[in-house]
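A protein chain is absent from this complex, but the other protein chains hold their places.
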Amino acid sequence: MSFAAAMRYRFMKDLGAPALMAARRAMRKKRPSRPDPLFGPPLKSLARLKEIMMRHYFLARYAPGAHPVAWVTSGAPVELLRVFGFYTFYPENHGAMCGAAHMAPELCQAAEDHGYSQDLCSYARCDLGHYFTGKSPAGQLPKPDLLFASNNICQTVTYWFKALAHYYDIPLILFDTPFNFDQITESDLRYMAGQLEEMITPLQRISGVKFDQAKFLASLELGRATSETWGQVLQTMRHRPSPLTIFDTFFHMAPVVSLRGLPVAYDYYQTLLEELRDRVARGIGAVKLERKRLMWDNIAMWYKVRDFSNLFAEHGMNFVVATYTNAWAETIQYLDPDDPFRSLAKTYSLVILNNNLDHRLSLMERLIADYQVDGLVIHSARSCKPYSVGQYDLKRLLMERLAIPSVVIEADITDSRAYSEEQTRTRLEAFFEALED
Amino acid sequence: MSLFAGIDIGSLSTEAVIIDQQAAMVAAVILPTEAHSTKAAETALEAALEQAGARRPELARIVATGYGRVSVPFAHKAVTEITCHGAGAHHLFPGTGTVIDIGGQDSKVIRLGPGGKVVDFTMNDKCAAGTGRFLEVMAAKLGAGLDELGPLSRAARREVAISSVCTVFAESEVVSLVARNEPREDIIRGLHRAIVNRVWSMVRAVGVEGQVTMTGGVAKNSGVVELLEEKVGQPINVYREPQIVGALGAALLARDQARALG
Partner (left out) sequence: MTRKEYLQHQKTQRHRRVVGVLPALFPREILWAADAVPAEVWDPPLAVSRAGAHLQPYICSVVRQSLELILSGGADLVDALLFPHTCDSIQNMASVVHDYCGLDTPCLFFYHPKAPYTQHSRVYYRDQLQALLERLQELFGPAEPGALTAAVEMGQRMYRRLGEMYARRAGGNLGLGNEEFYRVLRRGEYLHPEDFIAELDQVLGRPAPAAAPPGPAVILSGVVPNPPGLLSQLDRLGVAVAHDDLLMGSRRIPSRLPAEGDPLDRLTESYFSLPPCSTRSNSLARRAAYLGQLVEQTGAAGVIFLIVKFCEPEYFDLPNLVEELKARGVPSLVLDTETNQPYDGRMATRVEAFIEMIG
């Protein structure tokens, strides 16, 4: 790591970023706010969230040379990386950003121009498209020194990150988490814990920082507390009316995904939780008229979040729970500081996408009961096979067991070219009619 | 006098070209293929002979190409349209390094090496996006004739973005654009952009080298050619009858083969 780069990063962190944020705040104050006919007043925390994420992407430019930079998958045990001072960057989060900024078709096309099939995951195509063109809605991404992946969310990330390892010519560390077909075994746990312990040596070498058990435990505790608080944030949505919509949480989840194990994420959720509890106490709902409560299955359709948010609110419907946002809170209960490696392995390998469909069905049944769900919207995402294969059965079984009406939208997470407005409209209107009966 | 014939039996049309020893074209005909490819080949060849004022025995060698190439019993040899389009384009525009052929059912991009030899090529996958068929479906939806597409597209003041790559999706997108009263010209230009983006992926895969020549029926669409030229960053060669380039290539190969056989 270079001294000049470290100084520059320090400078930007202490002075540059705060100056940028102050400038943004000053600009925002000029805009008068009007009450919205559909939604409750905006959350005060939202401004803080935007600052945090903007600062994260702003500092990304100055991180290379000052910190070792790791590109990380959303389900990787990042708590371990924190010990070594890695600046972490999440290509999946960046993919979501490309989708929300409507840049995905252009970046995907660039990857397709280089021979990547249009049937591949569009997060991966956005990322590869960025590699080939240098384009990104975030300006400039920090060049990685390490790729850190876990296949607990999909095998796709292993194929994708191995392509990145090839292009950037840097090491790839994989945390291989056997799929939980029946039940997790002693051998599975030994394998996973063994890998985590073995990673320490290459991580020390790449970062130049020695492993420190106390730091590791502190990082685990911070990660645990962050996930737990995130879980509490989601739980406020059990109230009627819910103080949040799932579309809000698609953005509020950014810190627990990208900044887990850092104080800023934990602090943010504490503030958010306080504000939400206050809203619950005062009976303020995110959607003014919350007549029906819905559940979302699968990753968001990032280019449609705003449209859908309005469309459902117009019908007096609010999404109060999603299997997706819940994933970063669900398994944190397994974490045990007395047995850090094995319990970390358990926490990360039992997440929804690495677990059998029977588990998923029970989880969804529980969430439907806990959140008093009236209907289910299933996003069948071309990009994400582990999330999507089995959804048709889930739909059928939930109808059989709980008589929950549901609708399947065939679309994609970021590539709007695989989405048909007309087909979706028709399906959703039929779903709205079914819910009103 | 020795003559050489090339017959290109495509799914929609059949072309026959006759050349002489000096490779000068003495006849060129385009006929619809209809249901029977052997018959189509026969009819096209007869029409070409008539145009050339020649008789069958004067033909020293016949090469068939296109999907129906194996159904031409009187051809001496069958050669794929990739090799034939390469040979034809090289003959017409000797500086050609890349051939873009957008036909009715498929499109291909061919890289040529020295002497017009094929060194690389790619074809579209089963999906119809990026073929003449895509434009045909859309033109029908918009009530425009195929030959009107080029001028209409060039008259567009704006360009409507067509986001879907799938023909079925794009069709419903076009329907809703029409419902929103978007000008037809702007939609057509958007459709041309969509097809060019698809074809560009294939061009990118084999690379641009030297001059670029476009063949196949869609090459007559000035709107597509213009947008492709923008992408390629250089003017594109288009022969006045771009559909016959494959048959011409086949005739040229017939001549080469006859020479090699002595």
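As written, the chain order gives the labels A and B, with residue 1 at the start of each chain.
Definition applied: contacts are C-beta pairs under 8 Å (C-beta built on N, C-alpha and C of every residue); 3 or more make two chains touch, one makes a residue touch a chain.
These numbers come from a predicted model, not from an experiment.
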Any idea which of A:Gly115, A:Gly208 or A:Pro337 touches the chain not displayed?
A:Gly115
Residue touching the undisplayed chain, where the options are B:Met25, B:Val119 or B:Ala258
B:Val119
Using the document's definition of touch, tell me which of A:Leu357, A:Leu402 or A:Leu428 contacts the absent chain.
A:Leu357
For a quick check of understanding: of A:Pro18, A:Pro42, A:Gly134 or A:Gly194, which residue touches the chain that isn't displayed?
A:Gly194
Which chain A residues touch the hidden chain?
114-117, 119-121, 124, 151, 154-156, 158-160, 162-163, 165-166, 172-174, 176, 178-179, 181-182, 185, 187-188, 190-191, 194-195, 198, 356-358, 361, 380, 382, 385-386, 388-393, 397, 410
So which bits of chain B touch the chain we can't see?
67, 79-83, 105-106, 117-123, 125-126
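Everything that follows uses one rule, which is that only the chains that are shown with their structure count from here on.
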Centre-of-Cα separation between chain B and chain A, whole angstrom:
47
Spell out the residues on chain A that touch chain B in their complex, using ranges where they run on.
105, 109, 112-115, 118, 416-423
Partner chain A, residues of chain B touching it in the complex
163-166, 169, 172-173, 175-176, 197, 200-201, 204-205
